[in-house]
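Every protein chain but one is kept in place in this view of the complex.
What follows is chain A.
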Amino acid sequence: MSSRIAEIRLVSSHREVYEPCDDSFALVDALLADRINLIEHKPKICMEIGCGSGYVITSLILLLKNELPGVHYLATDTNPIAARVTQETLQAHGVEADVICTDIASVLEKRLAGSVDVMVVNPPYVPTPEDEVGMEGIASAWAGGENGRRVIDRMLPVVDVLLSEKGWFYLVTLTSNCPLEICLVMRKKGYASRIVVQRSTDEENLLILKFWRVKDEESLDKETSSESFVSQFSRYLSSFMEKRWR
């Protein structure tokens, strides 16, 4: 039986491309945890922005391909070497996606608007000096500027444009990215959200968020009242602080 997610030994690499690490694994874990829902969701177009090594998009394809044969997969990266490495990783696993080298998804916004059913993003989220943002090569994989939000904040409106009515969006964030604020930004655009996976490593505290469109204001309030937001995050924060003090 073919493996359900990408195999590390088959993931291609290059010194200018970010290798799969805790954040990538956490994102794939979130997709695995949501696999049954994803299959029932029956997406037709799935996409990853910032595909890097290709580990995540390859895993997503492997997760769904047996149950859902007719799905179109797209991946973009601003680093041409990463785009190539992603192609190699896909080929090593015998799966296919169309890879495009572009800034975020700017060349797709016009024609692909409202079409993407599943979007996965592991953005450059590391807080860095502003001038590191937008550099070429591997720095583009992590440099996130102030609070690590520079690129994330540019991505959110693009994701909003691309997602279909039933679109789902998975996003990797750090606690230092102020995820609550990201949820509120998305809420203003009409999205509910929840934490799918949380993980604390020595270096960082990762949260994988999932967003989905809610049709009317009323049910949005029901699904993500600001109270539930606060309680969700305060629970997370208190457990995190507890670990710190221990």
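A few points about this structure:
What we mean here is this: contacts are C-beta pairs under 8 Å (C-beta built on N, C-alpha and C of every residue); 3 or more make two chains touch, one makes a residue touch a chain; residues count from 1.
The rule is simple: contacts and distances are computed from a predicted model.
For the chain that is left out, the UniProt protein name among "Cell cycle checkpoint protein RAD1", "Trm112p-like protein", "SUMO-activating enzyme subunit 1" or "DgyrCDS649" is "Trm112p-like protein". Although one chain is not drawn, the whole complex shows that of A:T102, A:N147, A:S176 or A:Q198 it is A:T102 that touches it.
Although one chain is not drawn, the whole complex shows that of A:R9, A:K110, A:K188 or A:K215 it is A:K110 that touches it.
Across A:H14, A:R35, A:R84 or A:R199, the residue that sits in touch with the chain not pictured is A:R84. Touch with the hidden chain on the side of chain A covers residues 44, 69-72, 74, 78, 80, 83-84, 87, 91, 96, 98-103, 106-112, 115.
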